[in-house]
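Below you will find the structure I want to go over with you.
Removed: one protein chain of the complex. Kept in place: all other protein chains.
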């Protein structure tokens, strides 16, 4: 859908709220979280995405999170094959996909079994009754029918979804197998009705996307689901979640991975230099490569290397040759790149490395999230090898952090690490598209003057050495991993020079603190408890802090985007609170850095389960510290 | 020389002090440091080694340090080609090769230029006058003859060493080139006379080592040097450094690299299991591989892999198959092994990794020392990956640390890191050979009982899983890098299990603190200043602390051999001192760990020059902290 | 060759004995299922007790293989399985060690380890599942993907020339090289038997279909109807002939270059100059020439390309140990510590 259409849609929805299910009463809700769950083949990701788009058009704030199985296609009906997609939307601020869904749409018993524990007690379960056969129950590992018990604790709505789907397309001459493929659209239509979402954009998408017969089937099934809600006795009311107050602008949904990719494109357009991407596929970072590979018309050269080492090395080679160089990976790949990064530190070349952290160690839980690569980013290279580290807080911020990372890399001639994570990578939120005309634009210039040129002659303030690229007459020079003589860049084994260069490398990175704006706190500037977070836990921590404050708790929230160097006012801020709590999805990493640096007795709240924090977990940890 | 002979030598020397230079007076000295320096081709390492052996036989305590050029064979006469060997010997304790040599033997102008600044002002310079030609001065980068100036500040002894050598072998029919090759023996003989060292063992070695004609030449030149001292007017006195009080026993000289290799052999013989060594050559660790490759008759299998990753992987494979597995490397190689180590952490397999640290980052100064891989050892793997870390303090301790490392690896089923460094690797000290009969011996047994077997069923106290090796009937099982279900070891994606396994991995390593003996301090158990060190800086720190205490300074020394887990009484010990100083050859690494863990305001003394600490540097840092 | 252990198994094992209780988790229709079943079927024939088998893999769909084999197994890290397997085999030469890898695992990130395990001639069996795609990471191209193929990481099409696994292995100095097809149970089993019997590194490329990300990439040779034209079965001592009756063709390699010779049904191929397959050439040149046969001009050879005898690495290493013990006596710690110059202080 193009922008004009989209905004027309949105306009028609908000200006003329023509709720089509007038015949049933509807209740107003502030916020709802729905999880769609089914077999990998059931199209749950698609269903979730379409519901998200429609919800965005309905003007709600929202946050989403898909949950893929680790297997490509596990055997149908098994727990291993369950795929889920959660969306949380509201008429007020939304910052996480919610701890517990209010509604679970489960396409089979495995989907029920895998997700039930997460659903809010008393929540609604919409089940495909046709799939609750003995065989499927067994496949899901149920010894006996769970429904009698489940019905006591939840509002269970059982719908013969498969049969209704087949009936809806009976006259289209599709095979039964083809026909049942559309059943996710039934569920989608039903949820559209139930929460008063507009169907138009989805109908248009169906028409544009599928061949005629399949498109017609999907269309009919979608509408059948919609009308089923309207007519079936199973749903006495429908719900309304009014639009949120949202800053004016043009919006889109964006995931962290897409935003990282686009941020890199933006760095290239705004800095006027072509982008080179060296990568080796690895979950959950591969999509950044996929996205960037689509955009050759920006002059972007993506290079799928033979491994992570080569990916980093090629990127560094491209940086030497004057490109904006990017390499994207996840933990196990980051580790392999460290030797090349170490060379980039010594060669003082600009490079951005994105690590989309996943649960480990080793292969670990590759599709799950964690924040456990911070210490590796800081300390994981042989010898003293300082490197700046940034971390985005939200999917949308993934865009701006890339602009910042490239800016710093080039300004200071240094590799820069950006730590994203599996949660940010896949979760989506509405994102106000920045005004591209207003984005900072400054074309990077290379050094070209032969007079007085020395490859390690440093700029006074930044300590950056010149970016002198091959092809430039008169600047022929050699760089490498042996210690360099300051200034000339020749190999030097002299003790004092090594000390000097080591110190300079540290000072250069430390000096980048100048570029960090003053810290902003959520809550009072001093007091009883400060919660310090970093990375993708931002939404959960902010929500927990806000909720606690709303209940009168004296707590503030500081979120760090610059992890190396640390902001120069951080020590001050920490010193103004009686207690400091550092929640992290690891066994305690930032907390070590803070304790070491500032000798504050910061406490750690850790969770290593491949899952984001729940707001409730954070609230109780905060409450505990506020109490005693 | 066999043991019997050696002790006979020693006996004859100490019991019948037949000082052969009776005709000249001799002075008694407590300690002397001599540096031999010349071109790479001049045989300085050999000269130093022979002087060391003779000095050991003379009953002195001693410490030595060679200093190689980075190039294999740099052009003759250049600074880059200078090779040096320093020996410090004494009638009392010696713990370092000394800050400043008292005597420099320089075979050419480059050797003088490269080493002069280190020599104690007023010290003795023994120069090969024949080499101080205009051409050589120029090669060494001297614009003018430095000697007039040097003679003012040092005791310069100029000897036509080349001519005297040629003269000594005139009637042997050697070519001039062949003849001059022996000139290092002239210098050696002269030093033997000057410091009253026995020549017999060297004569025997020459006889056994060289073909007849070369041997005869070397013998004659050695004796010519010796007699030159006796007869020449240049040396009015000779010196005597009486034997030191040394614990009785059989001694040998040993370098850290040899001791590491032999410690691994000892682990194998004492634990009754064969040793497998996976390695890829890298300075300064290669010699460990070379040494172990010599001993196939111990059943040792050394494997030079295609790279460091394969070296670590092969070692882990051998560990899975029941061998005592070792991999040896230096920083850049350690880094490459981290992914495989991470797998060993999750697979919970025993493995010892030795990192002989060198100056970096990147290729850095590959032949120089540094202690900058500690944080990488602790934190350099993706995600939360706890691994025990040990560090030997002296060349001799390299032997026992390997026994300890293998013991812990097998007892706890975990990879263990041993951090040595370039200084320990190459420096030598007399080492009392342990009584092998008294070494702990306990044959490792594998798990063989199929009843109730589960690959991740843990021992109650150690939390170790069973070592069940392929080939054992009934224990067939699969391991790997995906998160394991506790107990069964099956792949598990469950959040709670991941938390549990993460915690267990941490607890297992933390629990190893039980095996650490109570800390021992040099000096008072509490007071004004505690100096905390680790690794190869032990000798320098201990000396500096002893000297300060002898001067009345209130300072104690704590040396850590276990860096992870830290000793359980460490917090206590730190708390008993007003100030804590942590000297390290890096930009501050252990100090970060201590500050983080114990919130003590430990101060850092750092040096990153590829060189060990000088005692004087340490003393002045200690003095500064004691003063203010 | 894993030590022949015929007779050490009391009761003959069956396919069932090699199945684990873990649910097999490949996509429906994946070629990996067939390979698994055939491996499980062939292993009992070897008369080796189950505990002596070790399956070692890297990361990828195919590398999940060990979880489904009721033997010892090690699912290691991406690309490094050959190195882990080398350590296992050197430590315990009596084990039968099998490496399972994919075209990405084995030829992209792991190319160097594969090269060296083959070069060293460590006695392991290497099964390389070639589906010409990265399956586990959801559809990026691999070093064997065809030029021009569109995929997630090269949406405008692949521009890297594909690597031929057989040529690669021969370039590495392989002593045993074979190629087989996932769905061809008989051919697969035959090659597995030969690989096991080979005393050195046995490299087997298995053409495998990935119905999800690269469906039909081997269709011509997987389909029974087209196989006769698309494939060239290699049979030791038989001429290189393929094609159905009436369309028979032979291959002659002259001055190093292969060319087709059309054959009438009644022609004697050898007389017509067709090259006779000889897997035992000391020189790898002939096998190299075979390796260069590929569509569209030539059929795909399957079967054993080369089987040359050379002592295996772990045997040579063991011999060094034996020799050292024989010549120097078993090492003693006491002797080692006192070797060279020592002195006593009393």
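In this document, chain identifiers A, B and C correspond to the written order of the chains, with residue numbering beginning at 1 in each.
Operating definition for what follows: a contact is a pair of C-beta atoms (placed from the backbone, for glycine too) under 8 Å apart; a residue touches a chain by one contact, two chains touch by 3 or more.
All of these numbers come straight from a predicted model, not from anything done at the bench.
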item	value
Displayed chains contacted by the hidden chain, counting the whole assembly	A, B, C
Contacting the left-out chain in the complete assembly, out of A:265, A:444, A:513 or A:623	A:265
Residue touching the undisplayed chain, where the options are B:36, B:51, B:226 or B:280	B:280
Full-complex contact with the absent chain, from C:25, C:75, C:89 or C:120	C:120
From A:141, A:160 or A:299, residue that would touch the chain that is not displayed	A:299
Contact partner of the left-out chain, one of A:322, A:466, A:567 or A:588	A:322
Residue numbers in chain A that touch the chain omitted from display	1, 3, 6-7, 9-10, 53, 56-57, 59, 201, 246-253, 262, 265-266, 269-270, 274, 276, 278, 295-301, 303, 305-307, 309-311, 313-323, 325, 339-340, 342-343, 347, 433-434, 436, 439, 469-482, 490-491
Touch list for chain C against the chain that is not drawn	108-112, 115-116, 119-121, 143, 156-157, 159-164, 167-173, 252-258, 275-276, 281, 283-292, 310, 313, 316-317, 320, 323-324
Touch residues of chain B, complete complex, unshown partner	71-76, 78, 80, 279-283, 286, 289-290, 293-294, 296, 302, 304, 306-308, 332, 362-363
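Note that only the chains that are shown with their structure count from here on.
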item	value
Mean-CA-position distance for chain C and chain A (Å)	40
Where chain B and chain C are represented by their mean Cα positions, the distance between them in whole Å	45
Residues within chain A bordering two or more other chains	332, 362-363
Junction residues of chain C, two or more chains touched	59, 75, 77
